[in-house]
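Shown here: the complex without one of its protein chains, the others still in place.
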Amino acid sequence: MTETPFVRLDAVSKSFAGVQALNGVSFSIAAGQAVCLAGENGSGKSTLIKILAGVEKPDSGHVAINGEIFNALNPRTSVARGIQVIFQDFSLFPNLTVAENIAFSAELASGDKLVKRARARALAQSVLERIAVDIPLDTRVETLAVADKQLVAIARALALDARLVIMDEPTTALTEREVQSLLAIIRRLKAAGVAVLFVSHKLAEIFEVCEKIVVIRNGAVVSDAPAAEFDIDSLAYQMTGRHFTGSVAAPFDAAAQPVLEVDGLGRDGTLHDISFSLRPGEVLGIAGLLGSGRTELAKALFGLLPVDRGTIRLDGRPLALRGPVDAVEAGIGYVPEDRLTEGLFLTQSILRNIAIGRLDAFSRSLGRLDRSGLRAEARDWLGRLKVAAPDPDAPVKSLSGGNQQRVVLARWLAGNPRILILNGPTVGVDIGSKTDIHGIIADLSAEKLGVIVISDDLPELIACCHRILIMKAGRIAQETVSGETSERELTMKLAS
Amino acid sequence: MKIDWTRNETLVFLVVVAFCILTTVVDPAFFSLPTLFDLLRNSIVTGIFAIGVLVVLVSGGIDVSFTAIAAFAMYSTTLALKNLGLDVPWYGAFALSILIGTGLGLVNAIFIAGFRLPTLIVTLGTLSAVRGFLLTFVGSQLISNVPPGMREFSQLILFRGTTAEGYFYSLPWAFAALVLVVAGTWFLLYRTLLGRKIFAIGGSEESARRIGIGVRGVQVFIYAYVGALSGLAGIIHASLARVANPFDLVGLELSVIAAVVLGGARLTGGYGTITGTLLGLALIVLVSNSLILLGIPSTWQSVVIGALILLGTGLPAFQAKRAALRAG
Partner (left out) sequence: MDQDMEKPAAAPRPASLFRRRDALLSSAMTRLFLLTLLIFVVMAALDPSRFLTLGNFSSMAFQFPEFAILSLAMMLSMMTGGIDLSIVGISNLSAVVAALLLSSLAGPDATGLAAAGTVGLAIMAALLVGGICGLLNGLMIGIFGLPPILATLGSGLVFTGVAVAITGGSAVLGFPAAFAFLGNGAVFGLPVPLIVFVAIAATVWLVLERTALGLRIQMLGTNPLAARFAGIDDLAVTVRTYLLSGLFSAAAGLVIMSRANSAKADYGSSYLLLSILICVLGGINPYGGFGRVAGLVLAVLSLQFLSSGLNMLQVSNFAKDLIWGGLLLAVMVANGIQFGRKSR
């Protein structure tokens, strides 16, 4: 191929504070080509995106756009050359209309001081038509569903004549049907000569749209080949470097009194007739795309979301969960999806992040705290979960993702819950910690806790869980025993 | 016309109407041209302030220093003109006051846009510093003989007339200043890209940065604009009163912020309308001037305004919170 690719990365390396995020990354993207950048969280994908967007500068290597070589880009040059990034939070203005959001960057670029409403609307309309999407132009973006917001974000990228659209984990917040619409749009973009860099760790979608897959692991490219040369198993292997073999979960007593019984749980619009039981020591997996209701179920079990009908019984006792405080008191713990904003107090110390769950237990008369007792217990848990924390009084944000997750786990485990719900427990966690956390889940099972794991990572579910529930459209669609299924089969079931 | 009950403007409008009806019932003389014109006159200075505060709130900030800036600008202008013995026409005095106000607004901008410090505490600091500077180094004496140019201005009448019963009513040209400010700010917010940038920053400052809106530049403009408006309001106040009292104006902040917030502007930024602000202004002016007609002594004024703030912002906040909890 003698044709110059639209974008070419050449031996790009980048390190942060001694950690090598990218190591000699090279690959290219041709015009109108859809390339998938596949890699687990923590593999270096986001750093790569930031370098292409001009938000970060590589330590070495360069980026070539249409043959023009850049040692470092900045956001302005990057955009001017046609690179547009759609971040996971879309970067939209919730208080402005769809038309305004789409046309804003173009209006900025035009240099006009006055607002040309008609022109902006026309631009917005034409862009939406280009991707065959129909959203009323005057709706305020904050009222839109997540999928529609994403479409507006894509439209905005196109309004600026993007030649390469980088989408960072675009399907995280979409339902299956919306994923299909998105994939159709990507095909349309390709037909128009716009290249797409589709960054994801979700195997099924990757195959549907990409011609080329670049697999990145631990900051280096391990594979760069046409999509046809991969299949799900080999792709998974390249991304993780391991094969998943069978279940590691310890057996549990299926005849024991269930620790959790959910009966007919429903919430208008999101959950329908959810019923299942969980036995002590059982690890139950829940899979499903967002919109399937899996996060809503987790939140409902933790008191974060009110339900309209149904009962939740813990050890036979019906629970009335008005809020997380009730859930904690009942013995339910919840490790949230977004560790950084929902799980941790980043600027507070590691010990405090653990201790915050145990204050009532260590309160003495007149509200005084048994501080030394708290400290000792927290330290103890640091050891038990093998948290690499040389200074337990340092702010928890100084820890790596894997260690941070262990801190959150420690907080809940210290309180001896009856049930622990884990939402995406190994997102953004390095391989070593991932294995350790799976080991911790196995230990929890051995100690007869009821564990619920919600995850996108199908091999993880198969490895850790006894049973897996597949949710679709707010219902439990299927139930599988993990020993009797495989990742491919699960993927099919999820997608069907 | 569809009535949107969830919007602040609707509720405030109803309260204003109810207030007027109630007051007219108690004192029929309320519903008359003299009263209307009185109220209009009394809303000029507060109104100009309110428009300035609206712009700041839309951008996601808050400014409590505007009254101190206004006092400083008007007093130093008056003093300067008197001491220099210049016989400057009123628009000269106005220009000077606006200039001074803009300068002081830029001081705010240095800390907010430059050092990226929190707006409430910065403007609390400048409020104190500007006022302190004024009273220490510029002067603390009342100036009762304002320069002729300013006195002239106060005599410029827009409308005047006499009612059938023989009551005078008049509206000074100063009212036109308020109209101009309202129209100009409307144009700024809704017809210029700069205005849309202000809304964008209020909606999501991070997103604004990412798409290349020069956030700092816009913030500099905003605080300079509020400063300019404050300078204008100050000099109008002094001209109409024909007295430059350096202790005036400070203390009004709460009423002004109340007006803007009642009108639907959110502290978190990105939301707020001119209509809402004017309605909120109407309510506050009514309360400040006419409570007595309802038999409520003026000493209870603060209580009423405070209660209005709490109710007027509490109800929407409560609704929002319930919706958020409901959604998980």
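By written order: A and B. Residues from 1 in each chain.
The rule is simple: a contact is a pair of C-beta atoms (placed from the backbone, for glycine too) under 8 Å apart; a residue touches a chain by one contact, two chains touch by 3 or more.
These figures come from a predicted structure and were not determined experimentally.
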Tell me which of B:22, B:158 or B:267 is the one touching the absent chain. B:267
Which residue among B:111, B:169 or B:199 touches the omitted chain? B:111
Just one of A:121, A:149, A:190 or A:411 touches the chain that is missing; which is it? A:411
Under the stated touch rule, tell me which residues of chain A contact the chain that is not displayed. 304, 323-325, 327-329, 334, 336, 341-349, 351-352, 355-357, 359-360, 362-363, 367-369, 371-372, 374-375, 393, 395, 411
Since one chain isn't shown, list which residues of chain B touch it in the complete complex. 60-62, 111-112, 115-122, 124-136, 140, 205-206, 215, 254, 257-258, 261, 267-269, 297, 299-310, 313-314, 317-318, 320-321
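Keep in mind that, in the parts below, only the chains that are shown with their structure count from here on.
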Chain B-touching residues of chain A, taken from the complex the two chains share: 75-76, 79, 87, 91-96, 100, 104-105, 107-108, 112-115, 296, 299-300, 304-306
For the complex, which residues does chain B have touching chain A? 190-196, 199-200, 202-204, 206-208, 210-213, 270-271, 325-328
